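Before we start, here is the structure in question, set down as structure tokens.
Yeah, one chain of the complex is gone here, protein chain that is, but the others are all in their spots.
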Amino acid sequence: MAVDLHKFANPARFLRITSAIFPWAAIVTVLLLAVGLYLALFASPEDYQQGATVRIMFVHVPAAWMAMSIYVMMAISSATGLIWKHPVADLSAKAAAPIGACFTFLALVTGSLWGQPMWGTFWVWDARLTSMLILFFLYLGYMAIWGSFDDQSKAGKAAAILVLIGAINVPIIKFSVDWWNTLHQPASVATMDGPKIHSSILTPLLVMGLAYTSLFLTIFIIRVKAEILGRRLRILRLAHVED
Amino acid sequence: MNKFTNLIIRDIRLAVRQGSAFTMTLSFFVVAVTLYPLGVGPELNILARIGPGVLWVGALLSCLLTLDRIFQADFEDGSLDQLMLGSLPIELMTLAKIIAHWLTSVVPLILITPILAVSLNMPADGIWVMMLALLVGSPVLSLIGAVGAGLTVGMRRGGVLLSLLVLPLYIPVLIFGVAAVEAAIAVLPMGPHILLLAGLSLGALVICPIAAAAALRLAVE
Amino acid sequence: MSLTAINLRCIRQDRLIFTDLGFSLKAGEILWVQGRNGAGKSSLLRMIAGLLKPVSGEIQWKGASVKEDPDGYQDQFRYIGHQEALKPVLSARENLQFWADFSGSHNVSAALKEFDLEKIADSPVGIMSAGQKKRTNLARLISSPAPLWILDEPISSLDTHYIELFKKQLEKHVAAGGMALLATHQDLNLPSVHKLDLDGPRGRNNE
Partner (left out) sequence: MTRKRRRLYIVLSGMAVLAVAASLVLMSFEDSLVFFRSPSDLVEKPVPVGRNFRLGGLVEEGSVVKDGVEISFRVTDLVESVSVRYRGLVPDLFREGQGVVTEGQLTEDGTFVASSVLAKHDENYMPPEVAESLKAAGQWQPEDKK
């Protein structure tokens, strides 16, 4: 297992694989976004209670999904970084963080735009909005700790410890905030009895989810590449100074 | 075990001899809480309503002020290196320092709470639950704080970063701590909230020293 | 009893400090680590003390890797770093007593006597001079004895009189079968000294 992972840890190999994937990921993203937005904004029917405002959901909900799953992905990749001393693992968590923060921000903004017509105010201290806000703070803390170390390999380990503690805490925070103020509708898609959303609304939602995922992958590939090259550049510069 | 208690005793003795840090945190707590009536207005109903939250947030912030001292002083004078080298496992060493921090920086806050609670017009049956909730929940503040302190030890402007890292993680304690007091005031059962706080404390008791120890290993490298 | 380092490699902040560094030290020997500032003297000493993990290579104590019994190895050495590890509000005696208890030994009064600290033992460390602090720190070597001494600049801020005193302690330790790893700028003219020059062929300049 460890050996297999290390093959990908070799930056040269990693760079080659990602370069091959990149153009495809970009094309898929554009297509999915186009289809998803068309379905979401024009083709889908209005909601029986919420009217046209429900369309905000197609931008909002997948962004919230991404915000959560990117954090989980960062935690997993940080854990592999700590256990298998994987050179790319820390860097990929670092590369994913700002993208995750952006999705969280998007979810917050669209959530409050949705809140205006639905709840009568731009911001309510509703459980899910609040836990999104806290998630946003966790992302900020993660990025801040990377910026606070001169030594990049130390920064990687410190950030990994932080993201793992955060990952243990996220469910607790989520749960506590839910109890604190439950105003937001309960989970609709991932429930035991199957989705509670009508298929005409569910389809564009899922398409948008896929579009976001591939958008994430595309940006992520660019960022990881930039991180690896930046690290190399730094080492070359150091060697240059010492000559 | 002897080394463990010795380390706790040393840290308490240092805090007592330095004294000033001790009284400063307490004064901060008192001043911070007194600011609320000035900002919100002296209306007793409103104060009683926000009292539990004000006291918890005040305790949180006062605790935050002292967090960076958990490891920073030992890091600066080289004691941390020696503590890492002792035969006491590093996880237990951090736990000892966390216990000392809780005893010296957090327990005094709990002891002074009743006076502040009265000044906020909190009903009598809320006050002792407030103390109980603080007693059961506040170890989490020291424990999670120690992880943040370990990660930021040795940084020039670590204090600000420390707050950014630690405060979001304090939210569950804040919520259930306040909920316990509000439940007691509203004559609802507060037992479940206290149990939850105890659960959080015990969970943090196991996980946080491990994470803080990992952070310290990084710091001395 | 022996300490062996094999192919140690040290990288700090993406910068190679030294590589393929090795030495071997037996009972009754001293290793004098030399090198310019930044050559990695302190890093090497911290690596031997286990505070810094080598990127590659191995440290062996009595022929077995220290990774096999890290706790057991920790009882075998005392590390004296740049900083004094003393608390200003505690007296010299209280400071030493704490560290002695922490490493499970009790020779505090003997140690105070050896380093000529008895008169000032009960005043707070905060009001002591740099040299007095250094001596208090060095007294830990006697109050908590261990076969291997790892000493990073032990004589900085000591005057000639106390340098002699320290040398005597070091010689006594070595004569009794102890070992020492010593990083100083100054040559102490000690007996049975091996030299390790970090500016030499193992250093980064030849990479």
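For clarity, chains are labelled A, B and C in written order, and residue numbers in each chain start from 1.
We take it that a contact is a pair of C-beta atoms (placed from the backbone, for glycine too) under 8 Å apart; a residue touches a chain by one contact, two chains touch by 3 or more.
Since we're looking at a predicted model, the values are computed, not measured.
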Residues from subunit B at the interface with the omitted partner, ascending: 45, 48-49, 89, 91-92, 123, 179, 182-183, 185-189, 191-193, 195-196, 198-203, 205-206
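Note that only the chains that are shown with their structure count from here on.
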Contacts common to subunit A and subunit B (chain labels): C
Nearest-to-centre chain - CA centroid comparison: B
Taking each chain's C-alpha mean as its centre, the one farthest from subunit C: A
Centre distance in Å when subunit B and subunit C are each reduced to the mean of their C-alpha atoms: 37
Length of the line joining the C-alpha centres of subunit A and subunit C, rounded to whole Å: 48
Touching two or more other chains - residues of subunit A: none
For subunit C, residues that touch 2 or more chains besides their own: none
Subunit B partner contacts - residues on subunit C that touch it in the complex: 46, 49-53, 71, 74-75, 79, 81-87, 89-90, 98-99, 101-104
Residue ranges of subunit A touching subunit C (in the complex, touch as defined): 150-153, 231, 234-235, 238, 242
Subunit B residues within the subunit C interface of the complex: 2-3, 6-7, 10, 13-14, 17-18, 76-79, 81-89, 220-221
